[in-house]
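I have placed the structure first, in the form of structure tokens, so that the comments after it can refer back to it.
Every protein chain of the complex appears in place save one, which is left out.
Up next, subunit A:
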Amino acid sequence: MNILATPNSVKGTAAKTTERPQVSIVIVGHVDHGKSTLVGRLLHETNSLPEGKLEMLKAVSERRGMPFEWSFLLDALQTERDQGITIDTTQIQFRTPARDIVLIDAPGHAEFLRNMITGAAQADAAVLIIDALEGVRDQTRRHGYLLHLLGVKQVCVVINKMDRVDFSQDRFEEIAHEIREHLTTLGVTPTAVIPISARDGDGVAANTARIGWYTGPTVVGALDTLTPMRALTELPLRLPVQAIYKFDDRRIVAGRIEAGQLAPGDEIVIMPAGKIAKIKTVESWPVTPVSGAQGAGRSVGITLDRELFLERGDVIAHPATAPRDSHRLHARIFWLHETPLKTGDTVLVRIGTMETRASVVAIEQAVDPGELTSRESTSIARNHVGEIDLALARPAAADPYTDNPRNGRLVIEIGGRIAGGGLVLSIEAGKRAAPIDIVPVESALQPEERLARYHHAGAVVWFTGLPAAGKSTLARALERRLFTRGGAAVLLDGDTLRAGLNGDLGFSPADRRENIRRLAEVAAHLARNGHIAIVAAVSPAADDRAQARRIAGDLFHEVYVATSAEVCESRDPKGHYAKARAGQLPAFTGIGNDYQPPAVCELVLDTATRPIAESLAEIERMLTARHVLREEPTDFAANI
């Protein structure tokens, strides 16, 4: 007995024939407007029905004493046939002249909206069906709205049961106008509006004499123009981490590339922690590693050049195009749960592979998209949509939906079951710790009052550069200079803060990033309260400094002390270089090349070629130009 057959050992093996585009199409619309009938008719007209199926359907109809019913083809469940409705979404494949089509039949009944969404969310395109007699109904509008929210951009409208309105062109134009208008307000342009009779076949595969006045495409013709949604390779890289595997000596980070592409050697950042690493290899099976770029849609496994802590839910990106992380999101959602979503509710939010608890901070614009009535509400009822503010328990590295659809959508879970979902409209960055029960207390003073006293605005002056470049020396000189002219300057020296506030942190990239974050938070707080916070910290990672700049915003002024490595090592005031050379300071920045000089900053100084006084004058000129220091003390008090 031959059990070891493999395809290559079998005779006559040849390559697969040419690829045809495969398009998933969902059929949606109001209950009883004829979705399942159209599907049955489409299968019949494209010669896609299996042998004996037609006879079987006839027999089923006869047994029930009913006229022939196309919908029995898909409504496979007894309950569905008994009640004549589609309960759950189903899929069936057929071929048009130019396409392989996966047809998704979605229920129209309001009670089964969750099943309609389950079907429609997988589709590249949609066919929206309208009964010519009944016209545009609640569910038609609701489905139109949800297609727009689900990101289905290609919509073909069919106006069915034309036989019931005597194939009236006027009736067709009336409905066509109404639905075009509705879809256009949602930002969707229908690819075609087609008059048909699904039962009789008019307009499905051929335009019959009964709709002789119609000159557009048939349904089959319209389906042949729809295109599959392409993977988002052109967007910035987003790789949500699914899991870390260690089945052998490799530590593989596994996930699907949702957008962009990656290749071995790429520098990446792991969000939201902000840790930096390089991709060492892209692992695969049975052949590994693989070379070349891997694009969106691929499920990959990568190894990194260093041991970092990362976990499911992290998002891997390229440093220059990384998503911002936030505890606060603003989203537009649809709600499917029986219990309305209310302000103050605690829910579980999933974005990609990330999950976090979250509270609903605010609800605005809750609306029934079927009735098109918008009203202010503190809750979103079942099958309604609304905009909400979410406070997340752990930070998410999400994107606004318009920037990155794949990393900009979320679902909400209640009791272990998806209860709603929607699009991220915006994220509020820079508010890392913002649980909703913490209310920051504002200062009693106005900025003008401090300005009047100190003759300067609040600012963060951030000195970065190699150890022994002269940062602390300059910072101390600046502190004294500002104090002398009546200002409020505070020195935040990296080493000094490590002795106290940051005493719990080591020198791993994650700890260094946290060290910089805390420095930046303290400095920004002082600056917002009118002080000039002078920070002297090596801060070797450009990305960490970018984070500090995000935290302090416009108040941030970066001074790069660009003294050369040779000069720094020859100075060595703390003996660090000597120790590092002796191998006693493994994480020391300066030996090796892990310092990343700024590409752009407010000022560059070299203490080897410029005396301290001259450097100080440069700094003062920069601060004056940036409206921190005021030449002439302004007497605001005189105006009060």
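Worth a mention:
Operating definition for what follows: a contact is a pair of C-beta atoms (placed from the backbone, for glycine too) under 8 Å apart; a residue touches a chain by one contact, two chains touch by 3 or more; residues count from 1.
Heads up, the rule we're going with is that contacts and distances are computed from a predicted model.
This complex has a chain not shown, and the name its UniProt record holds, of "Aspartate carbamoyltransferase", "Pyruvate dehydrogenase complex E1 component subunit beta", "Sugar ABC transporter permease" or "Sulfate adenylyltransferase subunit 2", is "Sulfate adenylyltransferase subunit 2". For the options A:L38, A:I101 or A:I117, the residue in contact with the chain missing from this view is A:I117. Residue A:Q93 is the one among A:Q93, A:T227, A:T339 or A:T609 that touches the chain not shown.
Interface note for the absent chain: among A:P67, A:G416, A:G500 or A:P611, the touching residue is A:G416.
Remark: the residues of subunit A touching the chain excluded from display are 1-8, 10-14, 16-17, 19, 22, 49-51, 53, 60, 74, 76-79, 87-93, 114-115, 117-118, 121-122, 150, 231, 242-243, 245, 247-248, 250, 252, 254-256, 283-286, 288, 295, 297-299, 301, 312, 336, 350, 353, 409, 411, 413, 415-419, 421.
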